[in-house]
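Missing here: one protein chain of the complex. Every other protein chain is in place.
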Amino acid sequence: MEQIKCIGVLTSGGDAPGMNAAIRAVTRTAIYHGFTVKGIRRGYKGLITGDIVGMESQSVSNIIQLGGTILKSARCKEFCTPEGRKLAYENMQAAGIDALVVIGGDGSIKGAGEFASEYNIPVVALPGTIDNDLGGTDATIGYDSALNTIMEAVDKLRDTASSHERLFFVEVMGHTAGYLALNGAIASGAEAAIVPEMETEVDQLAELINNGFRKSKNSAIVLVAENPKTGGAIGLAERVKKEFPQYDARVTILGHLQRGGSPTSLDRILASRLGEAAIEAFMEGQRNVMIGVRNSQLVYVPFSKAIRHNKGINRTYLDLVKILSI
Amino acid sequence: MEQIKCIGVLTSGGDAPGMNAAIRAVTRTAIYHGFTVKGIRRGYKGLITGDIVGMESQSVSNIIQLGGTILKSARCKEFCTPEGRKLAYENMQAAGIDALVVIGGDGSIKGAGEFASEYNIPVVALPGTIDNDLGGTDATIGYDSALNTIMEAVDKLRDTASSHERLFFVEVMGHTAGYLALNGAIASGAEAAIVPEMETEVDQLAELINNGFRKSKNSAIVLVAENPKTGGAIGLAERVKKEFPQYDARVTILGHLQRGGSPTSLDRILASRLGEAAIEAFMEGQRNVMIGVRNSQLVYVPFSKAIRHNKGINRTYLDLVKILSI
Amino acid sequence: MEQIKCIGVLTSGGDAPGMNAAIRAVTRTAIYHGFTVKGIRRGYKGLITGDIVGMESQSVSNIIQLGGTILKSARCKEFCTPEGRKLAYENMQAAGIDALVVIGGDGSIKGAGEFASEYNIPVVALPGTIDNDLGGTDATIGYDSALNTIMEAVDKLRDTASSHERLFFVEVMGHTAGYLALNGAIASGAEAAIVPEMETEVDQLAELINNGFRKSKNSAIVLVAENPKTGGAIGLAERVKKEFPQYDARVTILGHLQRGGSPTSLDRILASRLGEAAIEAFMEGQRNVMIGVRNSQLVYVPFSKAIRHNKGINRTYLDLVKILSI
Partner (left out) sequence: MEQIKCIGVLTSGGDAPGMNAAIRAVTRTAIYHGFTVKGIRRGYKGLITGDIVGMESQSVSNIIQLGGTILKSARCKEFCTPEGRKLAYENMQAAGIDALVVIGGDGSIKGAGEFASEYNIPVVALPGTIDNDLGGTDATIGYDSALNTIMEAVDKLRDTASSHERLFFVEVMGHTAGYLALNGAIASGAEAAIVPEMETEVDQLAELINNGFRKSKNSAIVLVAENPKTGGAIGLAERVKKEFPQYDARVTILGHLQRGGSPTSLDRILASRLGEAAIEAFMEGQRNVMIGVRNSQLVYVPFSKAIRHNKGINRTYLDLVKILSI
């Protein structure tokens, strides 16, 4: 560890609110402990193209509240190739970067793992994704913010006239995971969540309609995870038109706005703690781990475990949605 | 006028934020001046079904900030028939209602006009619609709130990674008018607005792309009015896929959430002033007018002029969008 | 347990965002399982005055997003007397209420404990307070919302001109606990938090100023817990005027607005889970416990442990504020 002098930091993959708070914490904690810090722009792409900037304490002033990431994020196909990673390594060497903090989701952590093992570079990853689909951690930076964004959208939707026989489908993100749809449904008091985890077991749309959904009224708000398994909001609206023509279906697609917005306090505090912990991990000689949080405690998670997401959906939460929408 | 003792109030058509502030102002101003007030639920439908409730000062406590309408709104086909209006009149008589305040958009005002002339009832209308598509008034209750809702959504979208060659289409409401799309584009700093008013003149999508849109970067946020003339966000994304396959198009459809949310201060103040003016109009012997606001002054607008929307789109605003997104 | 047929629910003490979500979950889960539900208004006061209303599923429609509490809350001195509790018991009997769900903070839970033991009534409490100062639970309903309210206020403050030599004191709530001040400081990127837990050890204001606080600039935002030990924002501003006249101190006092506002998704989900668990606790024969959450799991906490708050302040968080504001 004693040889680490300069730490590089990058954000990779889909944006998540709180990434800036993480960059700020990484940068200032590193400077506080005497390291030099360099920011790599546009994720791994910036390593490959050498788009690297020096970071001072002021570089991260007044960013904790901003959505997006000041270092820009990107998905980078070149980095999936040995040639790409070689270029990345050379640029990293040229810039004098000894160690890397990677903030991103499963693809980014997978890439970090390959890079670290090929070139023997100390890498620490921070879980940064709105999808909450990483193993070994209870929470990921951005998830709480996205959940609140979804909830606020549904709050507005609920205000509008409760016309009869109307189904409102709200499509939300979540990659392969139904967390945003399911927890968004609980938080917003929606009548149902349609999630990919359940699609093989049961026809969730048919079940919803055949059960007469909410007995006390004849309209419903349904959160739908964007996923081929669910068909998405458009797909479900088309099914309703054909199979349940007595209902009028309306569609809201939140899209990329779920990745933006000012982060919530939970995400900012999480990002601040994780960012500090990343630097402390290097100081303790740790490498090639993701910092996670389990039962409020920070933990080191091997990359292999972090990218193996198998938390599954909590079925008692599906029941809770039903009970609370009677 | 001296015979008016009991004033009925209803909200009709699509919800608009600020309708509750208007109900509150109508109710309290009427009570302040000695009138009795009755609330009619679900718009004209409540007149037809006799769904009418007494309104006290406390009935409108703590509602100024709520989206939607405590009286519920609806579109009502029966009221378009002579039989429906006859039923409505009979229920109104039975409930002892002498005069009516109707809060709604053009369809609602048209219905109010027919009803008023058939049965010689004093009616005052308040412009309540997010679309701002009424004649004789600079502003309608709900427009400013919807505009801010749209803007905040685009703000979040703008945070996300500015990937190359990507077009974000955000579909907004507006009925036949492009105000929400155009002013939403200015307010959010979007690269373009695609509005129904221009569709016959020029292929707005082709123009946007062929002009290389924003020269300084290769992605763009485009606000699209939901309207058959524009094709909507989905239609435009499909056109991009076919005609401009070098671009990756992503879709956000805000949908009915634009009709909800807590009203802005402008909408609440407007609704409060208009609500007070509705009662004062009755006291001045006015009838069968919409209260409008022109150059900050309250004015009486004949129904025939209110429903003839021909404000058109301000072309200098289209230019402004272009200049400001260089 | 078999004798419980009718469950009463009340909110007590200071308002906390999410109380409505808890009322909704208690009511609907109880109805789902076949219980009758009655709402008691204005906390224990409503028991004493017999202000009790029947609750149906629709009674809690469309309230999950509302701040405050539809049942109203109050502090009630009469309930601290044996005479008051006797009256309360008699009214409870008269209303046919067999068991009670109390949503509130330490004073409310203390009262619940006395009442339960005197009259042998099954009582379950839910932790409802923005102060997060209850034992046996990691979180309380309302804390996350209040934290976000504080953070958003400081975000706005940070936007304003960073004049030289200026100290902004923002006074926040927290009762005897510094959580809101300390976590608010981390979340908002403030330069310091002045909390009651530290006041006996060190002169926090002197330390802040003598250390030159943030070296890179000469102004600072300081979150101050409202507490005699800290002196509050006004007290500190007066000290600055006398002891450090080179600084210009400005004061923001957030006051009761911290108790209001729409709850965050975390508070709504927490309240929904706790509300469901309250009814399940009765069904399992539990009584006289608070439902808490530890390491994401719901737990039963004896009243005596719930009101003994000794979580203390996390000193590593005080360090984190300093490191991240370099």
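We call the chains A, B and C, going by the order they appear; numbering starts again at 1 in every chain.
By our rule, a contact is a pair of C-beta atoms (placed from the backbone, for glycine too) under 8 Å apart; a residue touches a chain by one contact, two chains touch by 3 or more.
Quick caveat: nothing in here was measured; it's all calculated off a predicted structure.
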Report task. Report, in label order, the displayed chains that the undisplayed chain touches. Result -> B, C
**Report entry** Of C:50, C:235, C:261 or C:302, the residue in touch with the unshown chain
**Finding:** C:261
Query - Per the touch definition above, residue among B:200, B:246 or B:296 touching the missing chain - result: B:296
Query - Touch criterion as defined above, residue of B:186, B:240 or B:278 at the omitted chain - result: B:186
Query raised in the report: In the whole complex, what residues of chain C lie against the chain that is missing from view?
Result: 14-15, 17, 66-69, 72-74, 149, 153-163, 168, 170, 234, 250-261
Query - Contacts of chain B with the absent chain, listed as residue ranges - result: 24-25, 28-29, 31-32, 57-58, 61-62, 64-65, 138, 144, 147-148, 150-152, 155, 158, 183-184, 186-189, 216-217, 262, 264-266, 268-269, 272-273, 276, 295-296, 320, 323-326
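Keep in mind that, in the parts below, only the chains that are shown with their structure count from here on.
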Query - Relative to chain A, chain with the most remote C-alpha centre - result: B
Query - Angle of the C-alpha superposing rotation, chain A to chain B, to the nearest 5 degrees - result: 180
Query - Whole-Å separation of chain centres (CA-atom averages), chain A against chain C - result: 29
Report summary line: The distance between the C-alpha centres of chain A and chain B, rounded to whole Å, is 36
Report summary line: So, in whole Å, the Cα centroid of chain B is separated from that of chain C by 39
Query raised in the report: Which positions in chain A touch two or more other chains at once?
Result: 155, 158
